[in-house]
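Written below as structure tokens is the structure these notes are about.
Complex shown without one protein chain; remaining protein chains in place.
Order of writing sets the labels: A, B and C. Residues in every chain begin at 1.
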Amino acid sequence: MRVLYIGDIFSTPGLRAAKAFLKRFGEDYDFVIANGENVAGGFGITRKHLHELLEAGVDVVTLGNHTWDAKDAFELLEETPRLIRPLNYPPGAPGLGYTTLEARTGERVTVVQVMGRIFLPALDCPFRALDALLTELPEASTVIVDLHAEATSEKRALGEFLAGRVAAALGTHTHVQTADELIKRGTAYLTDVGMTGVQDSAIGMRFDEVIYRFVTGLPKRYKPAEGPATVCAVALELAGGRAKSVARIQWAEPDGAA
Amino acid sequence: MRVLYIGDIFSTPGLRAAKAFLKRFGEDYDFVIANGENVAGGFGITRKHLHELLEAGVDVVTLGNHTWDAKDAFELLEETPRLIRPLNYPPGAPGLGYTTLEARTGERVTVVQVMGRIFLPALDCPFRALDALLTELPEASTVIVDLHAEATSEKRALGEFLAGRVAAALGTHTHVQTADELIKRGTAYLTDVGMTGVQDSAIGMRFDEVIYRFVTGLPKRYKPAEGPATVCAVALELAGGRAKSVARIQWAEPDGAA
Amino acid sequence: MRVLYIGDIFSTPGLRAAKAFLKRFGEDYDFVIANGENVAGGFGITRKHLHELLEAGVDVVTLGNHTWDAKDAFELLEETPRLIRPLNYPPGAPGLGYTTLEARTGERVTVVQVMGRIFLPALDCPFRALDALLTELPEASTVIVDLHAEATSEKRALGEFLAGRVAAALGTHTHVQTADELIKRGTAYLTDVGMTGVQDSAIGMRFDEVIYRFVTGLPKRYKPAEGPATVCAVALELAGGRAKSVARIQWAEPDGAA
Partner (left out) sequence: MRVLYIGDIFSTPGLRAAKAFLKRFGEDYDFVIANGENVAGGFGITRKHLHELLEAGVDVVTLGNHTWDAKDAFELLEETPRLIRPLNYPPGAPGLGYTTLEARTGERVTVVQVMGRIFLPALDCPFRALDALLTELPEASTVIVDLHAEATSEKRALGEFLAGRVAAALGTHTHVQTADELIKRGTAYLTDVGMTGVQDSAIGMRFDEVIYRFVTGLPKRYKPAEGPATVCAVALELAGGRAKSVARIQWAEPDGAA
């Protein structure tokens, strides 16, 4: 089974590039996951965006610390098992922290997201949340975990914690693709898949306002960067619930698309 | 001029690998910079370590948030212009925040380090510290900046702030090499060069203790990981104070070295 | 000279109580300072609020981390020397970090605000900012410092740093009055003056939404608490630029005011 994981899709350029990529290469994959926490101008995802991503061939959209930024999330998370938020929210949070769906091959794939706690708001322990879930899932299932976290130490620790237990553990949130892909005990790992959007930016936003804020300490509304976008993604080959290969992808949309 | 920048050298395996790399490839470079904040078991650098790095062909060693962990630092920083700490410490801090030395080509190279402030202790503003320094340096000089910071947004913003003004701005501190190298207005940039050390680890430390601490919330002394190490580095081609090319390096030490 | 310092005035109930207090007791004081960073529903201060406070007899309004929340601040800070923001913003920030005005006694009083950096955004060093200012002020002046900070260690350290150099150093920001008033080398000190507003609240906001957010990790818009309010303030007796006495005040507005 071939699985595609598309990193944090950022605003309109990111959505445009993701759709263009899927149009060209979508058929190469049996299952497609995308992180959608930044589609709505950097802040969450709307009903329209989610629809476009599912239409374009995405099977599951994950979120993150921006889950609740766009108000649609509360409804969408209750409506569809194709949108998930971090598993380690307290009990009773709207929506699902994991979901199980069928790939084009007929195999069942479980997608889980957890959020780290270092430099991020306090949630339940992601390690224990994963432990509890993996104990209850059928052993034969193919599990892919989105590690939405800031600190590299926490992501590497979560990756090791999952090694030999899931098919893949892929980091999101920092918006910069890392070059440390590996497979350990059959589990593919990458610290961060990277952002799908305008790379010539401060992780999605225009530089001007971001630098202004750092230098002056004064407020200024961020604006999503415009221009040509790049898809940051990971392609996995899986079999028997474990990874055979992991490949990083950086695909620049064709000239003139922006 | 060809410049090599070696990412955070972590403990004995990192030092061993860095030295092995320099023995084989050191002659390819006209100037060598290495981040040494983690040589002493993760915590700073001793006189002996510094000596070994300089012997092996390193021209300048940069530090970071671990600058003061090993006590030798206070003396070493006063003794030699080949060891620098972040420029944006308050006035009066021991040692230098930048240094100018001669490359094998006879060209003068200025190496600067600044430390970010997001998720790190409060220091002076790195943007203004760089501005002040760049104004006072001779325009023709070749300047390489070590961006020691945690947050990708701050690193990207610092990189943009420096684009067109220095030869290179290279991130350190997160210990995971990123895959976003670029040249903008003649300035090479990479969010993180990555760690030189045992990659199969929690950014240099053994997984066991790190996971234990995350899961239990209890203390446990970290131990540097042992085993085969990889050099994470960047190779730059520079001319006229600007970058012609930037290449990421991940070089695994030969079997049996560990 | 008798000086009144009114702690963070929070939303409508805080403003109402502050005005009622000043109506009754305002004539007892030769100079009145108030922290106004939370007057506008918790977030900054508007032109109308500022006008009301000045009308009520306040001489200087200080702000804090909420300085820029209400848009009027940018204009107001440029227009009047009766509104100040933290001194240790980077050079070029709108408005003043200190101001010198005449008390009813004809004496000149300088009011300064600095903001701490522990658990707060990175600004310039408050210790060095104070040092620079105190060096340049005429020695005979009466100086009162608003320490807007979160951590008790930083506030106590700033207080000690100022002991013997100013008339008073009074903490704001945590919204809970502390009981550690003292005079050291002629400098009155209190870790926090406390909030002027509805004490039966989560530091000004209704409990419901605050507890909801802590328990669920989900967003919910805070709402300012309503009900009877209390003025938290400090009364100082000063002479020759030093403190003779410091008294904490907690004054509940009369029944039926709310």
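As a working rule, a contact is a pair of C-beta atoms (placed from the backbone, for glycine too) under 8 Å apart; a residue touches a chain by one contact, two chains touch by 3 or more.
Here the structure is a predicted model, which is why all the values come from computation and not from measurement.
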Contacts of the unshown chain among the visible ones are A, B, C
Of the candidates C:56, C:101 or C:157, the residue in contact with the absent chain is C:157
Missing-chain contact among C:169, C:210, C:229 or C:243 belongs to C:210
Across B:4, B:18, B:63 or B:123, the one contacting the chain not displayed is B:123
Residues on chain C facing the left-out chain by the touch rule are 119, 125, 127-128, 150-154, 156-157, 160-161, 174-180, 182, 184, 191-192, 194, 199-203, 205, 207, 210-211, 214-215, 248, 250
In the full complex, chain B touches the hidden chain through residues 68, 89-90, 92-94, 121-123, 215-219
Contact residues on chain A toward the hidden chain run 90, 117-118, 122, 124-125, 128
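Operating definition for what follows: only the chains that are shown with their structure count from here on.
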At the largest C-alpha centroid distance from chain B we find chain C
Chain A and chain B have mean C-alpha positions lying a whole-number Å distance apart equal to 30
Each of the following residues of chain A touches two or more other chains, namely 215
